[in-house]
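Reviewing the structure listed below.
The other protein chains are all here in position, but one chain of the complex has been omitted.
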Amino acid sequence: MYEPDSPTIDPAAQTDDWPLPGDPTILFLPMGTDVAMLERIDRESMSFWQDSWRRLRKNKLALTGGVFVILFTLIAIFGPMLTRYNPNSQQLRLTNQGPSATHWFGTDQFGRDLFTRVVYGIRISLIVAYVSTVFSVAIGVTYGTVSAVLGGQVDNVMMRIVDIMMGIPSLLYLILLIVVLGPGLWSIIAAFALTGWLGMARMVRAEVLSLKNREFVLASRALGTRMRTIAARHLVPNALGTIIVLATLSIPGAIFAEAFLSYIGLGITAPQASLGVLASDASDTFMTFPHQLLFPALAISLIILFFNFLGDGLRDALDPKMKK
Amino acid sequence: MLRMTIRIVVSTVLTLWTIATITFVLMHSIPGSPFTRIDDEFGPMIQAMMEERYGLNDPLHVQYGRYLANLVRGDLGFSLTRPGLRANAIIARTFPPSARLGLMAIALSFTTGILLGVTAAVNQGKMADKIALFFATLGITTPNFVFATLFIYVFGVHLRWFPVMGIDTPAHYVLPLVALSIGTVAFVSRLTRSSVLDVIRQDFIRTARAKGLTRQSVLYKHVLRNAIIPVITVLGPVLATTLTGSFVIESIFAIPGLGNQLVNAVSNRDYTMIMAMTLFFSFILVLGNMLVDILYSVVDPRITLHNTNK
Partner (left out) sequence: MSAAPHQTAVSPRSEILRVENLQTEFHTSAGVVRAVRDVSFSVFPGETLGIVGESGCGKSVTMASILRLLPDTGRVVGGSVFFNGADISKYNDVRMEAIRGNLVGMIFQDPMTSLNPVYSVGEQLIEHLVKHKGITRKAARVKAVDMLAMVGIDNPSERLKSFPHQFSGGMRQRVMVAIALITDPLLLIADEPTTALDVTIQAQILELMKRLKAELETAAILITHDLGVVADTCDRVLVMYGGKIVEQGRVGDIFYRPQHPYTQGLLGSVPNPKAPVRERLVPIPGQPPDLLSPPKGCPFVPRCRYAMAVCSDHMPDSYPVADGHKSACWLQHPRAPRADRAAAGVTR
């Protein structure tokens, strides 16, 4: 390489026309370059969660979903404060009222305030969905992690079991389980948890398996850390993104399944009423009182819609494979 | 191909056995005997007689062996609430209308779903895409009994376009069919749309365009053939959804089918019927999944050859 000599201006060149604005003698002086500035990294570095949050924030649909999911959860927790009625108190003089200022969503065939019942219905439906998801996540994550960490033949057998159980139509066994356990809040939650963990186990296993051979885990093992500690400290936290996405997307499934079970008479039992129970009860009287179906059905649809928005957004934000 | 088929068959048999065993364990973990519920009707004497007749006093492993042997012979047992009736007879009577409805619903789901999905994908971001998205969202987020109720009200009672009870004429099929498939149409169309968009971005599509093939040829030959593969994988789940959906739809439209029977059995707590029908449904689903697996390996050349090479 060479260094530029000191500028020597060709005297012959001075005479040509200079078409551009500015004094040519100044324009042709070297500027010099600032190498340190060139190698500056323009973007600040971000952790995985910061990066994911940035991407999630840009996704309007996901954000809307998230806001409404929080809103529905708040309704489920604080809903009873929004209404002065008891969901089960009957006013037999005021049966099958349309929506009004006193009864926002109207009343049902026993004169119960429909708004109050929908609020309590959201509460029950979300309890079913959240609690059963927590259980199926717990079972699935444990099973998947154990299978991946132990590896070899154990992993083989454990995954064959999952494969076979995946072949079993879950909704049918939901019916069978609830018939055996007897309908009710806890048997539905138990039945959902027992049928819902399979997909989670499979995904977590795949995730952990790919993490298991990454450098930071190998480094940790080389330092003599026990596999159990590694699993708790490195593997599961790194699979958290996948777990969150699957958990979010499993909630609409639980709410749908609960509505289905309610319709065939295996839902939550009275006096409690889920959205599914409200909707299926109201579908009998739909011809005369359509509003009684409208509100619980709308609540179901909106909850499912917003959880789907949020889940899809989380998947796009948390799944590194989608990262550009 | 042979090894692959053997593997699929073995895993199917294994799944069926697991299902049978789980069903057996579940039904025998119900407190008391299946006849406890109806002892008011029959009294303790008859209850004991029934238990004796159906071998419920034998040791569990004997019962289990007999149960498996019966299953292998295709005997699904009897109805508890209608002791004179064999489960097989009930299923034989109610299966045909259900199968007709179900198969039509699946055909409708896939044809309409794929058509809508492709239309949405090639018009990505335009009006057609947005309209398809709106209906798909509606279909995915609304329980099917809500649709069914709505359809009966609007098209049956109000407009009187279609009959709403039973399945005596072809017109009777319209509303139940649409109510049963609307959710899966939505699901299949979304899947097709994202699959098509995914394939369009692939390098080999650029190759096809660089070869000077027409737009239609690129879309129908190169894009669709690849985009259809993930759609076929959901045939199994769609079969399951359609089946369970039929429980609700059949009972709403008073269709004398298998799903309606199951809902009745559940509300009567007819345990043996529930068990028989669960087994039958599971059997159909597992066989359906087996067919899907085989179909899948036909559609995607990588699968078959990959497995035979092993």
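In this document, chain identifiers A and B correspond to the written order of the chains, with residue numbering beginning at 1 in each.
What we mean here is this: a contact is a pair of C-beta atoms (placed from the backbone, for glycine too) under 8 Å apart; a residue touches a chain by one contact, two chains touch by 3 or more.
Given the structure is predicted, the values throughout are model-derived calculations rather than measurements.
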Quick one: which of B:2, B:45, B:72 or B:210 touches the chain that's been left out?
B:210
Quick one: say which of B:63, B:137, B:202 or B:233 touches the chain that got left out.
B:202
Among B:59, B:84, B:170 or B:301, which residue is in touch with the absent chain?
B:301
Logged for chain A, residues touching the omitted partner chain are 1-2, 4-5, 7-10, 12-14, 16, 18, 20, 22, 24-33, 35, 38-39
Chain not shown, touching residues in chain B
202-204, 206-215, 217, 221-222, 225-226, 229, 299-302, 305-306
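The rule is simple: only the chains that are shown with their structure count from here on.
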Centroid distance [mean C-alpha coordinates] between chain B and chain A, Å:
26
Of chain B, residues touching chain A in the complex
11-12, 14-15, 18-19, 22-23, 26-27, 29-30, 137-138, 140-143, 145-146, 148-150, 152-153, 157, 240, 243-244, 247-248, 251-252, 262-263, 266-267, 269, 271, 274-275, 278, 281-282, 285-286, 289
Which of the residues in chain A come into contact with chain B in the complex?
163-165, 167-169, 171-173, 175-177, 179-180, 252, 256, 259-260, 263-266, 276, 279-280, 283, 286-287, 290, 293, 297, 300-302, 304-305, 308
